[in-house]
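Presenting chain A:
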Amino acid sequence: MQKLKNSEDNKSNDKSVLVIGGGVGGIRSALDLAESRRNVILIDKSYSIGGLMTQLDRTFPTNNCDLCTISPHLSENTRQIHLDLKPMTQLEQLTGETGNFKATLVTEPRYIDMDKCTACGECYKHFPEAVRFTPGLDPRAPTCMRYPQATPYAFSIDIEKITDITALKKVCKADAIISDDTQKKIVIDVASIVLSVGAEMFDPSVLDNFGSGQFENVVTGLEYERIMSASGPFQGDLVRVSDKKRPQKVAWIQCVGSRGINKADVPYCSGVCCMYALKEAMVTKERFAESIETTIFYMDMRTFGKDYELYLNRAKNDYGIRMIRSRPHSIIENSKTKDLSITYAVEEAALQKTEEFDMVVLSTGFRIPETTIDLANRLGIELNPHNFAKTDHFNPVVTSKPGIYVCGVVESPKDIPETMVQASAAASMAASDLPAIMDMPEDENTFVPERDVSGEEPKIGVFICDCGLDIGGVVDVDKLVEFAGTRTDVVVSQAVGYGCSSDSMALIEASIKTNNLNRVVIGGCSPRTHETKFQDLMRRAGLNKYLVEIVNLRDQNTWAHMGQPKEALDKAFKLLGIGISGVRKSRPLMDQTLPMNQNALVVGGGVTGMTAALQLAGQGVKVYLVERAPVLGGLAKSIRKTIEGDDVGPFMNQLIDDVTAHENIQVLTRSIIVDHSGIPGRFKTGIQSGPRMNYMQLDHGVTILATGALQNRPDAYGLGTHNSIVTQFDLDALIEDDPEKIKAMNQVVMIQCVGSREPENPNCSRICCQTAIKNALRIKAIDPDIQIFILYRDIRTYGFQEDYYREARNLDIKFIKFSIDNKPEVWVENDRVSVFVDDMILGRKIQFETDCLALSTGMVADDETTEDLSMMFHLPRTLDHYFLEDHVKLRPVDMSVRGFFIAGTTHSPKTIRESITQAYAAAGRAQTLLAKKEINLGASIAKVDGTKCAACLICVRACPFSIPYINEDGYSYIDPAKCQGCGVCAADCPAKAIQLLAFEDDQIMAKLDGLFGGMN
Partner candidate 1 sequence: MITAEQKPLNEIIAYISPYDRILLVGCNECVTVCSAGGRKEVGLLASALNLHFLKQGRTIDIKEMTLERQCDPEYVEELVSEIDRADAILSMACGCGVQTIAERYKEKPVFPAVNTKFMGASESQGVWVERCKGCGDCMLGITGGICPVARCSKHLLNGPCGGTSNGMCEISPDVECAWCLIWERLKALGMENRYEEIMEAKDWRPAGGGGPRKIIREDLSL
Partner candidate 2 sequence: MKTESKLEKVLTSGALAVTSEVGPPRGAIPEKVRQKATLIKDHVDAINVTDNQTAMVRMSSWAAGVIIKQMGLDPILQMVVRDRNRLAMQSDIIGAYSMGINTMMCLSGDHVKFGDHPMANGVFDLDSVQLVQTVKKMRDEGKFQGGAEIKTPPKMFIGAAANPFADPFELRVMRLAKKVKAGADFIQTQCIFNLDKFEKYMEMVCDRGLDQQVHLLAGITPMKSAGMARYMKNKVPGMDVPDEVIKRMAGVSKEEQPEEGIKIAIESIQRLKEVKGVHGFHIMAIEWEEKVPQIVEKAGLFPRPVL
């Protein structure tokens, strides 16, 4: 069983980074640090890590649990050397200062030896009340058993509840019970700290109007997730708590406990509830019944993230989810039926309406618990008025105390992608308190030597995951096991639960050893995500990692055919047949490696690109910063102030100075990228620069894309026809440069969503609401008598921006809602600008004669540039021409081509602060690659059999990379270090003298045989 190192044998005196909190953010930070070969200690007060996300059922946009996709990117080797996980551990005291902290950690007794426990469940069976590991029963428990939530995969004993310790010891076959386990206290040296403790979800039972905790069928969003989850209380069946019947009418009430002024309310917006409500409503219809009526009561629909608006449109148009803009006051339960009635105001008709629902979900937001406030005190960091960590205005992961960084919800309410970005950013910042990455020594290999299996008859072991219900819920895993067992050469066939969980992995490893297996088939999810993990397993078991075949039973079978279990089962048989037959022909192979180029190319010299460049340069990385404009600065140069009131100019000037002066950064302005080649870790990019377009080629190992976006200037509302009609960008400058002109105004009108959330540009520009409010507040500061009207569709002041929204309303700035079907009209007559809008509440058209019409136009992607670059770099883009990251939730900074990272507004619209965060994150992610001294090219390369080769030159001509040549012996030679492994030559070779390793013809034929029963 793979074990994480205990601190006792953590011999290194090297400074570590302490990550507090093992939720997704903490895990991401820890993994980033470990992957860039920094020592990291991850502590969590719970007995296993995973945090809040593990309680969610499915997440946007693919509506599946993706947490498991985090793990495979870290090889076991790295994990063992650099990552030290301490569950049930808390920070007691912190002394010292950045670079030289001394942290006192206290680990509570587990009463279980984690090295021995196999999580067999015997203890739980006999002493259920005493075991803190309770999968699948408590609806509130984090019970998703997928890695790494169930890390470490071991039980924990609540000693106070145990009466007969000897009896307990007896039932434990593994002899893992430590009855005299005690609290342990250690003091460690850490250079820096990442605080990632998240927050709690608000408990609405303190409110008396919604009946939470009182009415059985009123649940919180998180409880609803648990109900729908396969590992939840009803095994993934959506039923009412009261009568276990499928609800037919479900309502969501948004902003419960948030954006309020009442006693138990918090004023800020939690930022995530709109999306999760939409997701829950959609999943309800998708998984349970199309006919279930779903209604969301909301104040503003805040789908401000990347492609979130499309999600909203999908919910409305494709799923028919009803949205009602209203804040219901209370819920009344019918005591007999347990149905729930909601009374709400109908906006258009200005009347009250009552409607009955089977279930009501309260969308609650985040709260900082007392324990976090305590922890902050112990750490010595300041909190903001809402008790979230107070952070730097231009760098949200930096706290008031040097050396302590934050990420995730403890910084401010946010969703998973933003948490992931901050986690990588915090890791990157924390690493800068350690010695530079370029000076780090090589890691040693901890794998056991490989067993030579040549000459052995195939002995195949088949292991099949049920992946919770994802596989086992659709097909009968036992039947698969039975089927596989009948195939030739299969000596072991068994089901392994979650195959990627550490106990299953240990079980497989043990089986390989005891049964002397030499080939392994894993039936589970996609090899794209899990092949590395199982290859590591093979290496630990002493087998070559190419002797394993992953059969994609989940992504390409049970997920796709969940409605047709019979067909899925038949297909599963066939797929296993393919895999077993294929693995029989597999051979041990050696990976090829090349030295890594440790330079970085940063494309775009705006605030994002400069920040990323500086961060990498600080780590000793040579950075080429390429900018097409004559000067650095980008879009941020045209912004004067942030909503927090900070001056952007001086900040930018400082940044530009730092970048220009840095010895590791070569700034290339007036430069255009013209060509690109190479492989991750060894890229070659051609640029032309200067007035005469001088050509040069840059060698680099990683690329950060920070090309930004453009100010949107759509042809709308008379923009460009009258000098009183301006964009918010223009207004921002005007306020700063000519306050007298502002003073002369009487009335200012702003229109939101101009050129955004429209069919031609369907997404939300994210920044416009806060920009409008920022400018409005500044105008009010110049002259409080100026009347300001903001015409909007939804106000999306997420997080603490809500404070400014409230302030604006307090200052009598008027907000008037309009709908997309009934947009305001703008007239210019006699040099006067008039705006007409239908006031929904008043139910009539109103007119403003305005001195300044400010259009919130937001930004649009730089289509021409992203298109050019996407073609050269072979990177995907979104429909609205932003770059598309590898995984919208879990890998928001990585691109689909390894070695490419993305940050700033070329990813999606965002504020300067958010761009900076992502810049740090990109720099951090880039370091995970740059930390390697060599790149692994894999073993899939073309190999020539000289005796068969006719030296026909067909491969020489066919190779897209011009690698093969005819050697002195008169046959084709393919340099393994250069071969990219496409296999074109192998397919074209008329003498069949070339084979692509790992995809040899006999293997492909064997797979076909396996499919068609030629060999069983």
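A few remarks follow.
Assume contacts are C-beta pairs under 8 Å (C-beta built on N, C-alpha and C of every residue); 3 or more make two chains touch, one makes a residue touch a chain; residues count from 1.
Here is how the candidates were picked: all candidates are chains of the complex that A comes from, given by their letters.
Predicted model, so just to flag it, every value in this text is computed and none were measured.
Although all of 1 or 2 belong to the complex, chain A touches just one of them, candidate 1. In the complex of the two chains, the chain A residues touching candidate 1 come out as 948, 950-954, 957-958, 989-993.
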